[in-house]
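What follows is a set of notes on a single structure, which appears directly below.
Of the protein chains in this complex, all but one are displayed in their positions.
Naming follows writing order (A, B and C), and every chain is counted from residue 1.
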Amino acid sequence: MPDNSAIAHGAQESVSAANNANGANSAHPEHPPYLRHHFESVEQQADTTNFAMWLFLLTEVMFFGGLFTAYLIYRNWYYPAFVAGSHQLNVIWGTLNTVVLIGSSFTMAMGVWCAETRRRRGLVLSLSLTFVLGLCFLGIKSIEYHEKWEKHHVPGAHYSLQSFVDPQSDPEVFKEYHDKALMPDMARHTEIYFSLYFAMTGMHALHMIIGIGILAFMIYRARAGAYTSGHVTFVENFGLYWHFVDIIWIYLFALLYLISRHQ
Amino acid sequence: MSEETKHAEQEHHIVGPGVYVVIFLALLVGTALTVWASFLELGPWNPIIALAIATAKATLVVLFFMHVKYSTKLTKLTVFAGIFTFMILVSMTLADYISRAWGSW
Amino acid sequence: MNNDNNTIIDLPDQATARIPQPNFISKENGLMSWLLTGDHKRIAILYLISITFFFFIGGALAGLIRLELLTPQADLMATDTYNKVFTMHGIIMIFLFLVPSVPATLGNFFIPMMIGAKDLALPKVNLLSWYLYMTGGILALYAMITGGVDTGWTFTTPLSTHYVNTNVITTGFAIFVAGFSSIFTGLNFIVTIHKMRAPGMTWFRLPLFVWAHYAASILMVLGTPVLAIAIVLVMLERAFGIGVFDPAKGGDPLLFQHLFWFYSHPAVYIMILPGMGVISEVISTFSRKRIFGYTAVAFSSVAIAVFGFFVWAHHMFIMGISNYAVLVFSLLTMLVAVPSAIKIFNWTFTLYKGSITFETPMLYAFGFMGLFTIGGMTGVFLGASGTDIHLTETYFIVAHFHFVMVGGMLMAFLAGIHFWWPKMTGRMYPEKISQLAAVVTFIGFNLTFFPQFILGVLGMPRRYASYPPEFQVLNVFSTAGATILGVGYLLPVLYLIWSLKYGAIAGSNPWQATGLEWQTQSPPLTENFVVMPVMDHEAYDYEWLESQKAKEVASAG
Partner (left out) sequence: MSHISPTIWQFLVKWLTNFALFPPEASKIAPQMDALFFFMVLVSLIGLTAVVLMVVSFSILYSKKRHPVAVQIEGSTLLEATWTIIPLGLFMVMFVWGALIYFRVFTPPANAMNIYVVGKQWMWKAEHPGGQHEINSLHVPVGHAVQLTLISEDVFHSFSIPAFRVKREAIPGRYTTVWFEATTPGTYHLFCTQYCGTEHSHMIGDVVVLSEEDYRKWLAGSTSGNSLAQNGERLFASLSCAACHNARPDARGPSLANVYGSRLALSTGATVIADDAYLRESILNPSQHITQGYAPIMPTYQGQVSEEGVIALVEYIRHLDSDYRVQQTTNTTDLLPESEGNAAPAAQAPAKNGTVKP
């Protein structure tokens, strides 16, 4: 390729330069096995995948963004219905779940640290803890879902306005908040609240399930020491994902459970 | 190799457990606060406070758990872009709904 | 051929020339080597084949529509069949052809080469996005075969959620999946352009093709998820009867349109921006001149991407959004029209004092400029709230977006395919017949869609299977044009396939273009370059190219 002669000339310099640069602050000046062919250096690879992960989270933000927009609009329109609806959620379970998820975020962060500092057992431990906490979260969520199912608060054919047009019929919630009965037309709108509740928490739970799946895979790899030999990108990026799911929940908790709890 | 990459290499920074523990505790406190606040009668301030605390917690997670505080301008920009577009979606949609209530002209 | 004054085509001596071996095509053989490849060039080829397939399905449906509209009565097919046909035409053409057309094929193939990288940043994700695309496409076809869907591609609620009983959920899911394919493509491009540029390839040395794709990718990454969630909510509403968009339950059907158009208006720019990128490359090459006002063109792409997010509600001017919102969105729509005008004028002035030749890609580019100007201007008719009242929901809109999408995007796509064909396959397409095809396409297109402007002004509503008799004349013209257009699209397929075997050997740089992708063999190596290039000159630097050739002669002699 005579066309390339000039380019070739300059290229060698830059390539060698790049290699020196790597040698300076990389433990693997020659190509380590996990360096994909099309990258020049471990740093470039790590950087790139990290940026990609952030962009993916960007799309996730917009994905939930649509739901949050819908939530804000209807909350402004049907505030009483949303308050009554939120009173149906168990704030104890909700808070507990928030703590669980924050905890799992913490253990995940510790996991990243362990990977960065090459502590294999620490990594396995914190990943496993994250895994367990994630399962706890889903367990609690399913308890809550079951409760809604029994009370016919799942939108659709079986939806019942009973607890909103006649709060006394629902003693344990009533004794806490003494909700006034909603007018039937406003009570109907609680269904929109629960539609959003299930759409939002459902999407969130879906992300949790996917995350837990990946966690299981990571634990398996981590025990073989896959992430404690300098190649921490995967753990770091999964950490980003997991923290993002945590952030979504922080908002869901505030918006769905804590609209107004005072009596 | 592009500027960002070089940038990152200089700044690759490992956050230690100490920071994580502090943030973790801060988040727990935040959770307690927001639950407590929701039981008070604050009228229009209830949602504002709830969202303020949630945002504070989210910021902590983003900055420290997700290392944005220590990462490149590009990452910071990305985060900002996400928030910005989300704000466009919410604000411009709500703008329609709010101004609908004003009636026609 | 070299000293011919009407062309810049510079081919190696056909007697001695051979297709260089190895190259990315001959490197590996067997179906699996294609289906499991990580090579962006092979994935681009896969995309090229699949979108061509879907294009011709969509085209066939278009043909049916035009045939039905030949007569005022709904006589060729029943109204509900007609509704299914135009719905599928829209869905296939938009989500399975226009959105991935240039980015997933030409972008996929050339962005890494243009910035001097070995591959896209995330080859596996790239392959994944092709599989997602195929899944979406097959699901859509499945939905079409098993009863079809008749909501219109806009899925307007509550029609789509409560008043039709066709395969809305399947189709919705198909679009959801295809959407993620385009998200991953865009994500891949952004990362690649940020992180994989060759030494010396600064932002303002990037070819405008790359700038355009960067802008489009931003829209893909930030817009598509909103469509995804809107579709998910529609599916949930159909499946479980949740009431987010259901007026009977207190939901607002307009909210769906807000979410839908938040993606689907930027989607228009997702479709057109890459096309603009192609046009920049072609015009520069065939007028031997750096693009006039490089920075202006580059930034106008970004401006379109940014403004594109602020204008979606202009699809809803008469749908009961607040009058204040109408004012705001109408104003912003006027702003987004400006960058497009800037591009057109800059391309025009690139020709000034150039040294112009008229190979096929250039003909398509000229076609693009004319048709896109019309399409863009008529967009302003619809952006102005007053005239929008009369023109919206009529054939004026149909004509408008076909001028932009078909007249703009498809022309650009064909320009790009012809322009880069030698690089992709190593062989030239036959020049004369392709020029003929370009002219035929242009004539057919205008005959098809210009009458539709008049129909729109007359008030003929879109999506009508039958119409009042006084509209027939123009509809007959339109249908007649459609047949010509069909020929214009069939020809390239035939002679391009022919050229795969019998085309002249192209050599590495038949057009003497300046982009890095032309400085390596064609078809390229799997890793694109023998050694990693350094960018030591500006984009579109033809003096640099001359000096290169001088060096080459020197080293040869």
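What to note about this one:
Rule of thumb we're sticking to: a residue touches a chain if its C-beta (ideal position, glycine included) is under 8 Å from a C-beta of that chain, and two chains touch if they have at least 3 such contacts.
Remember, it's a predicted structure, so these values are computed and weren't measured experimentally.
From the options C:Pro22, C:Gly147 or C:Pro247, the residue with contact to the unseen chain in the full assembly is C:Pro247.
Contact with the chain not shown here comes from a single listed residue; of C:Ile49, C:Ile138, C:Ala239 or C:Ile389, that residue is C:Ile389.
Contact with the chain that does not appear here is found for just one residue of C:Val338, C:Leu490 or C:Ala550, C:Val338. Counting the whole complex, the residues of chain A in touch with the unshown chain are 80, 182-186, 188. Think of the hidden chain as still there; on chain C it touches residues 5-8, 74, 79-80, 82-83, 150, 152, 154, 156, 158-159, 162-164, 247-248, 250, 253-254, 287-290, 292-296, 317-320, 323, 326-327, 330-331, 334-335, 337-338, 341-342, 344-346, 348-349, 351-358, 366, 369-370, 373-374, 377-378, 380-381, 383-390, 392-394, 454, 457-459, 461-473, 542-543.
Assume only the chains that are shown with their structure count from here on.
More inter-chain C-beta contacts link the pair A-C than the other of B-C and A-C.
The centroid of the Cα atoms in chain A and the matching centroid in chain C are 34 Å apart. Looking at chain A, residues 40, 44, 47, 51, 55, 58, 61-62, 65-66, 69, 73 sit in touch with two or more other chains.
With touch defined as above, residues shared between interfaces to two or more other chains in chain C number as follows: 194-196, 199, 222, 226, 255, 258, 262. Residue ranges of chain A in contact with chain C, taken from their complex: 1-8, 10-15, 36-38, 40, 44, 47-49, 51-52, 55-56, 58-67, 69-70, 73-74, 77-78, 154-157, 188-189, 191-192, 195-196, 198-199, 203. Those residues of chain C that touch chain A in the complex are listed here as 117-119, 121-123, 125, 183, 187-188, 190-191, 194-196, 199-200, 221-226, 228-230, 232-233, 236, 240-244, 249-252, 255, 258-259, 262, 508-509, 519-521, 527, 529-534, 536, 548, 551-552, 555-556. Put simply, chain B touches chain C in their complex at residues 1-2, 4-5, 74, 81-82, 85, 88-89, 92-93, 95-97, 99-100, 102, 104-105.
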